[in-house]
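Yeah, one chain of the complex is gone here, protein chain that is, but the others are all in their spots.
Naming follows writing order (A, B and C), and every chain is counted from residue 1.
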Amino acid sequence: MSGNTFGTSFKLTSFGESHAKCVGGVIDGVIPGLEIDMNFIQTEMNRRKPGQSNITTQRFETDFVEFISGIIDGKTTGTPLAFLINNNNHNSQDYNNLKNIFRPSHADYTYFKKYGIRDYKGGGRASGRETAVRVVGGAIAKLMLQKHKINVIAFTSQIGEIKLDKHYLELDISLAENNIVRCPDQIVANKMIEHLKKVKEDNDSVGGVVTCVIKNVPAGIGEPIFDKLSALLARAMLSIGGAKGFEYGSGFRSAEMRGSQHNDIFYTENRKIRTVTNYSGGIQGGISNGEDIYFKVAFKPVPSINRTQKTVDIDGNLCEIKIEGMHDVCIVPRAVVVVEAMAAMTIIDLLRE
Amino acid sequence: MSGNTFGTSFKLTSFGESHAKCVGGVIDGVIPGLEIDMNFIQTEMNRRKPGQSNITTQRFETDFVEFISGIIDGKTTGTPLAFLINNNNHNSQDYNNLKNIFRPSHADYTYFKKYGIRDYKGGGRASGRETAVRVVGGAIAKLMLQKHKINVIAFTSQIGEIKLDKHYLELDISLAENNIVRCPDQIVANKMIEHLKKVKEDNDSVGGVVTCVIKNVPAGIGEPIFDKLSALLARAMLSIGGAKGFEYGSGFRSAEMRGSQHNDIFYTENRKIRTVTNYSGGIQGGISNGEDIYFKVAFKPVPSINRTQKTVDIDGNLCEIKIEGMHDVCIVPRAVVVVEAMAAMTIIDLLRE
Amino acid sequence: MSGNTFGTSFKLTSFGESHAKCVGGVIDGVIPGLEIDMNFIQTEMNRRKPGQSNITTQRFETDFVEFISGIIDGKTTGTPLAFLINNNNHNSQDYNNLKNIFRPSHADYTYFKKYGIRDYKGGGRASGRETAVRVVGGAIAKLMLQKHKINVIAFTSQIGEIKLDKHYLELDISLAENNIVRCPDQIVANKMIEHLKKVKEDNDSVGGVVTCVIKNVPAGIGEPIFDKLSALLARAMLSIGGAKGFEYGSGFRSAEMRGSQHNDIFYTENRKIRTVTNYSGGIQGGISNGEDIYFKVAFKPVPSINRTQKTVDIDGNLCEIKIEGMHDVCIVPRAVVVVEAMAAMTIIDLLRE
Partner (left out) sequence: MSGNTFGTSFKLTSFGESHAKCVGGVIDGVIPGLEIDMNFIQTEMNRRKPGQSNITTQRFETDFVEFISGIIDGKTTGTPLAFLINNNNHNSQDYNNLKNIFRPSHADYTYFKKYGIRDYKGGGRASGRETAVRVVGGAIAKLMLQKHKINVIAFTSQIGEIKLDKHYLELDISLAENNIVRCPDQIVANKMIEHLKKVKEDNDSVGGVVTCVIKNVPAGIGEPIFDKLSALLARAMLSIGGAKGFEYGSGFRSAEMRGSQHNDIFYTENRKIRTVTNYSGGIQGGISNGEDIYFKVAFKPVPSINRTQKTVDIDGNLCEIKIEGMHDVCIVPRAVVVVEAMAAMTIIDLLRE
């Protein structure tokens, strides 16, 4: 277990640091003959990339994906798909002041304790920049899922105290891409944007929640006991930097519910067995039942804030730190596509088995 | 990925069905020379076993664990530890009425869709009985963790609408074993017991939440990117039957928080670097920082209730079902030890790497 | 990597010691709905079991296989198939004299160095008794291969200096089961039997070679680069106790050959692409080409001999040892079915991917 590889049959191995030459990955388990739709892949990259709006970090990156193996005449050959994403911004900033200081609630201290050495430039491997690699994996997974008519859509359902109270079935979730916070209800989106402005003025950051819906997964996906679909989704989501919680279907609310209320009653529609309600979130006994799969992921506030904070240095001495530069006020709008990517890879991995 | 094996270096492979001869497992990766404390193991089994109080199912099982390999003169040899737990109660009930009917919110339908065949007797492999195997794995893991002074304690923090509002640091959580609901605050425990009586009278069931605390994990445990400690704990917890959500540290509440409030400021205590607050739940960048690790797991209400419910049969015909027998009103008090077991195996697996 | 699990999609986990209660295993990845042909399985067990002829050890074992999970109404459910094989002979001998002495060319010393503790009774986990577990795995794999019309046949092609010089295509290899050495050429078999008598009279043991042929594997099985079919077969074979070498197709003889002589020329037969010769042993670039797969496995002489031998004890003191009891003069005739089992599991594992 090295932490750098995700999946079993559809497998993404990630490498690269935030301020080195590039980040990149190797995808193994792609079906042969898949057409690589570079437009689609780049569109996905753009949904994650920094600088896309005034609520995100202004680091400049084109996030152009270069595939260097596994393709002939625009189609996959079934061999590993390696790719690079250059870091345009690398080495441009001076991180020497962070070399011996641990930023609060970052991974600086824990990496140092684990390895005894760390790439201090912009967080190195622990930077959110590694999620660009996930988005490429997710884009390839989505291209494969298209052949199964499965689609994965995520959106922002909470930023700070501003919550989207409506159930996803009451909304047209495809509208999420219409605004910079990626919330499908424009009225709530406006409130979120207002809130983010305020947080930014305060030189602060704020957390939020992403909701994700996966449609058309056939019944029977997921493995019993330890590799339940819910367990694999939970692991995938909690592997995203800043994720603090996961719930699917009725989630934490189920703790308050009665069995008589929570049980999803079966019925038959067009010869297909379905359920009247879907508190199960499309998963029963860890295996998909053909209904929509939906879940939520909570993200903590970005720990980089434009304020002077107390901390310690490598020798344990108390000191102060001010993290310079433009940071995301809230990571959630950019995390939406990362959540989708992890969900897509989880599903295709199980389908490939 | 088969779903029946948990872990990489400390590995539990589970087998067995609810109403066959036995359930059992094989544990691989146990250190050689470990003394097998059968009293401890059996005590752990008793915390999970059915019939331990009037709020649990009255199925009779001694849950006696028999080790059949990997031990000489009471000590482990480093070779696989196989064990069996007999099903005393097997074949005692007639499940023929369930053979062709799907119980709502059970795994009957999804197993049928996945395999085309299923062991309909008492849920077969999808029965909660498989968690007995996890508890054995967890007990061995705890024996190994003792050598690292690491301990894992879980307790009930919510049943239905009755919540334990106090933070675990305000409580003596070792008191949880003093009452049948395993809540360390006796006043709240009494309310929970009252609530469960009411639910039982209603022939209904109810959900709840387990909180778990792991103390003395050294800094540096967990792997970057995909195998973050938080991700592995989430997967472990969501693999437990009935689990619907996981959050660690500040969890879902972090979504409402500001960075300035949420960041855990470092300080030095006795030359050890620590944090003033612990919203991180002992995990930063997916790696332990030496503070307490704590998390919550939400459980849905038990789907087996003593009421007539609508459902469909194997041919999609509408029908009715009444699930006979005594069932758990709430699984949470018995799930406490299962949560601990999964946490203990997750930690020892990472420590063994 | 624990050493006790074989395979990825079809996975056998082995446990148990030679003189404990039993040996056994868990098979994961069996297709649901497979009829368990107990007669076939037991016949396979009988081909390996001790005491089957006067050239094998006279240890008495019925080697009866008891399945304890994964089956309903005689058919597999797709869940793990756990099984036990009792050790009738356990604890019947006194091994105390071996407790602190390392038998030459056994695993006593290396296990001691690895674990610091070992089960000294009859070799414990390192005993050839563990191969009984492999034969069960192989029998289940063969039942699954039958559905693909693939069959696996091994036979003895050398014992000591007595070699079967004919190519397998010149023989009716199904005749191998007609004699106690499992050599399909009765004249050579007789010579082998004579030779073994002589070796036995000398209180000695002797090595040999098993040849294995796998027919009807479709083209396209095996993975590029590191998981070549040849590599996986080599690993499977060298994992058998006493195996010292593996070669497939032209094997070591290819070192002397010219490319113009060794290249297998393609032709077309009934619209199927075939090769005129088969020096490739059915594998090109690590992937099956549809021709017969064939390979050889060399086995060393059994290290247990009825002679006094010099050795050292646990403290490094020189001493003498005489290993009592009836031992196999040559393991090869019993290894034939183990070779088949490992080959069958290797193929079905790749087919299941």
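The rule is short, and it goes like this: a residue touches a chain if its C-beta (ideal position, glycine included) is under 8 Å from a C-beta of that chain, and two chains touch if they have at least 3 such contacts.
It should be emphasised that the depicted structure is a prediction, and the values quoted were computed from it without experimental measurement.
The residue from C:Pro32, C:Gly51 or C:Gly207 that touches the chain not shown here is C:Gly207. Interface note for the absent chain: among A:Gly51, A:Gly78 or A:Gly316, the touching residue is A:Gly78. Between the chain not shown and the residues C:Val188, C:Val302 or C:Ile348, the one that touches is C:Val302. Checked against the full complex, the one of C:Asp37, C:Glu177, C:Asp292 or C:Glu353 touching the unshown chain is C:Glu353. For chain A, the residues touching the absent chain in the complete assembly are 2, 4-5, 9, 11, 13-17, 20-24, 26, 28-29, 32-33, 68-70, 72, 75, 77-82, 84, 114-119, 121, 124-125.
Although one chain is not displayed, its contacts with chain C can still be listed: residues 1-6, 8-9, 14, 102, 104-107, 109-111, 113-114, 125-126, 130, 158-161, 199, 202, 204-209, 219-220, 222-228, 230-239, 241, 243-252, 254-268, 271-273, 275, 279-281, 283-290, 296, 298-305, 307, 309-312, 316-318, 349-350, 353.
The definition used in the following text is that only the chains that are shown with their structure count from here on.
Separation between the centroids of chain B and chain C, computed from CA atoms only, is 40 Å. Rounded to whole angstrom, the centroid-to-centroid distance between chain A and chain B, based on C-alpha atoms, equals 27 Å. Within chain B, the positions touching two or more other chains are listed as 2, 4-5, 9, 14, 114, 125.
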